[in-house]
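Shown below is the structure under consideration.
A protein chain is absent from this complex, but the other protein chains hold their places.
We call the chains A and B, going by the order they appear; numbering starts again at 1 in every chain.
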Amino acid sequence: MRRKHDFICINCPLSCTVELFEENGEVQEVRGNECAVGEKYAVTEYLDPRRRVTTTVRVRGGVLPVVPVATSAPVPKRLVREVVRALAGVELQAPVEMGQVVMPDILGTGVDVVTTRPLPAKRD
Amino acid sequence: MSFKARNCQLLPTRAEIVVVGAGVIGCAIARELTRYTPDVLVLDKENDVACGASKANNAEIHSGIGEDPGTLKQKLNVRGNRMYDEFVRGLGVEFKRQGLLIVITPRSAPPELLERMNEEDRRRFFTEVIPRGIVNFGKKAGITGLRILSREEVFEREPNVTREALAGVFDPNYGMVCPYKLTIALVEHAVLNGAKVFLNTEVNGFRVEGGRVRAVITNRGEVETSLVINAAGVFADEVADMAGAGGFRIHPRKGATLLFDRDVTSEYVRSSVAEFRLPGMKKTKSKGGGAMPTVEGNLQLGPTAVEVEDKYDTSISAEEIEEIFERFHYLLPDFPRDAVISAFSGIRAPTYEEDFVIEASDKVFGFVNVAGIQSPGLASAPAIVEMVMGIIKDLGWELEERKDFIPERPAPIKFSELSNEERHRLIMEDPRWGHVVCRCETVTEMEVVNAIHSIIPATDMDGVKRRTRTGMGRCQGSFCGHRVAAILARELGIPVTEVTKSGEGSPIYVGRTKDLLLQNDLRGERLVDEG
Partner (left out) sequence: MTKILRPDAVVIGAGPAGLGAALAAREAGLEEIFLLERDFELGGILPQCIHDGFGSIVFDQVLTGPEYAQRFIDKVERSGIEVFLDTMVLELRSDRSLVAVNSRDGVLRMEPGAVVLAMGCRERTRHQVLIPGYRPAGVICAGAAQRYINIEGLMPGRRVVILGSGDIGLIMARRFTLEGAEVEGVYEIMDHPGGLTRNLVQCLHDFDIPLHLSHTVTFIHGRKRVEAVTVAKVNENRKPIPGTERLVECDTLVLSVGLIPENELSKKAGVVLHPATGGPVVDELMETSVEGIFACGNVVCVFDLVDYVTFTAEVAGRGAAEFVQGRRRWRGEVPVRPGRNVRFVVPQRLRCLDREVELYFRVQRPERSVRVRVLVDGRVVHSRKARMVRPPEMVRASIPAGALNEGVREVVVEVTPDEKEA
C-alpha cells in the first residue's frame, strides 16, 4: 500500500512541507520541496531520523546540583526519551570534567553520553 | 528559633486583650494598647500580617474630601489625616504628603445640566462654581488649605493631565505610605512593647458567659480574655456573629489596580490626580480612585469596584483591565501603557450602610467591633484607634500609660538607599551585604536574611517581597526568584522544594528534576516512542 508522510523541512526559513510517498517502507516519491536539500531531509527523516539528546544528570558535591550532558552523536529518534530516562538515576561526583563520559554506548547505540561543561566541586 | 519551632509555639492560655485580625487596623490598635499594657494578643489566620485589604490597596492617606458629609468615615478620615505624622513617628516607615490634584473637565458635570447653560455660564460653572463648591465642601468638613487652580496652573503642576482640563483644586493634605510596611512596623512596635502575635491562628468562635466574653476559640486552642477587638476586615461580620455580637453584614467589593514601572513613571504624576464628578454622577459607592504614585515612585491606576461573592476573590478580570485603560486614557492621554509591571486586587469590606461600624457590642460585654473598614480605612487608622481607645475606656478599662513604653521601632536597613560609603562599610562587616539578589530593586542577601529573622518573620516569597521589595521590579522575580527561595530554604532549615509563594499550597517547585522520571520508572511506564 502506498502511504504519504509529511515532513516540514527545517533547513531554511522557507520551511517547505515535503510529502514523501512510500510503499512497504520503500520511498517512491518526494514532492513539495523547493530544493534538493528538502528531499534528502525528508528521506532521512523517514528512514532513519536521529536527534542529539541533551539533558542533565545529578552531581554530588558540585557548585551546582546538576550538570548538562549530551549524546556525542545523534541517536535514533525513537530512543530519545529512553536515553533521558536511562540517565535519570545517574549521579556523578564533583569535580566533573568537560566531555567526561557519563554513560558509554548508551542503549547499545554505540554513542556515548558526555558532559557538556566542567563542574567544579563546592568548597566549604 | 527554627521555622518549625516557631510554628509549634503554644498559644497563651490567657491575655488581657485579644485583637482578631492583623491588618493595619488591628495592628494599629494593638500598638496603641501596648502603651498601657503589654498583655495584648494579636491573632490572624494567615501566615503573615497584612494579608488582607491592608496589602492590596492604593496606599493613599486621603483628606476626607471624597467622603459624604455626616458620615463617621468622613469625620475619622479628616481627623486621621491630621494625625498621620504623629502616627508614623518612630516607626521607620516613609510617609509623604504629595497632595491631590482634582481636575475639572467637561465631563465633571452631567450633559443635561450643561445643556441649560450658555457658554459664559458654562465657563463660570467649571472654573468658578465647581472649584468654589469643592473648597467650601472641604471647609465644612474641616479640611483646610485647598487651593483653586486655573487651567494653566493645573498643567504646571501635572503636565501629563488632559488638555481638556478646565480648572482644578489642589488639596495639599493627601499623603501616601506603604500600607503593608506600615502594618508590619505597627505590629513590630507592639511586639517590642510586649504584645504577642500568633499567625496561622484562625478564630472559630468565642466563649460567652453571662453576656460577657470569656475566651476566644481558635484552631490552636482557647485563650481566656475579657476584651476582644474584632478587626477581621472583610470577615468581621462572621467573627462578630460567632460571639453573637453581630448585626451587620459585609459584602465584599473588589478593587483592581494597575502598577507601573517606576523607572518610567516616577516623574509621571507628582501628586495624586483624580477627575472631578458632580455628586450623583459616580457609578459606584466606593471612592472614585485616580492616578497615584506609591512611596517608591510607581504610578498606580485604579481601583475598580466590582461586587463579588467570594471574600477571597482577588482575581482581575479582562473587563477591569479594559475599564482602567479607558478611564485613564481620558485623564492622562499618554500614560505609559507598556510599562505595566504588576496588577493586584484587594477586597473592600463595606457594610450595607456604607459606613464604618466602630462600637462596643450591646449584646456581648467586652466585644468591640471595628468593622466595615473600607476605604479610607488606612487614612482614618489613627482616628479609628483613638475612637476605639475611647470605647475601651467607656467600658471601664483603666488605661494608665506605661513608663517603660519603647517609643521607637528600628527600621530595617535598605541597601539601595545608602550612600556608597555606608554600603562599603556594611559589606566589610558582613559580606552578605555585598551580594545583590534582586537586580531591579537592588536588594541584598542580608536584607532578605534580616526579613526572615525579623520580629514578624517572613516565611515565604511574598513575605520577603513585602519587606524587602525582592521581585517587585520590572522582571517580577524572574531573576531573583530562585535566589530568594534558596535563602529562605537555608534560613528556615527546610528543603527548597518546601518553599512557598504565599503559605501552604503554593510551592514554588514541585520537586527535583529526575524525580518524575524515577517515579514513572517505578510505575513501569513505557516512555519509548513507537514510531
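The rule is simple: a contact is a pair of C-beta atoms (placed from the backbone, for glycine too) under 8 Å apart; a residue touches a chain by one contact, two chains touch by 3 or more.
Quick caveat, the model's predicted, so the values are computed rather than measured.
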Which of the chains on display does the removed chain touch in the whole complex?
A, B
Contact residue for the chain not shown (choose from B:K45, B:H62, B:R466 or B:K514):
B:K514
Among the options B:M176, B:V273, B:V340 or B:V484, the absent chain makes contact with B:V340
Those residues of chain B which, in the complete complex, touch the missing chain
259, 263, 312, 314-318, 320-321, 338, 340-344, 420-421, 423-424, 427-428, 431-436, 439-440, 442, 461, 474-479, 481-482, 486, 496-497, 500-517, 519-520
Contact footprint on chain A, counting only the chain that is left out
8-10, 12-15, 34, 51-52, 54-56, 58, 63-66, 68, 70, 77, 80-81, 84, 98, 116-118
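Just so we're on the same page, only the chains that are shown with their structure count from here on.
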Cα-centroid distance, chain A relative to chain B, in whole angstrom:
52
Seen from chain B, its contact residues with chain A in the complex are 512-514, 517-518, 520-521, 527-531
Using the touch definition from the top, list the residues of chain A that touch chain B in their complex.
56, 58, 65-66, 77-82, 84-85, 88-89
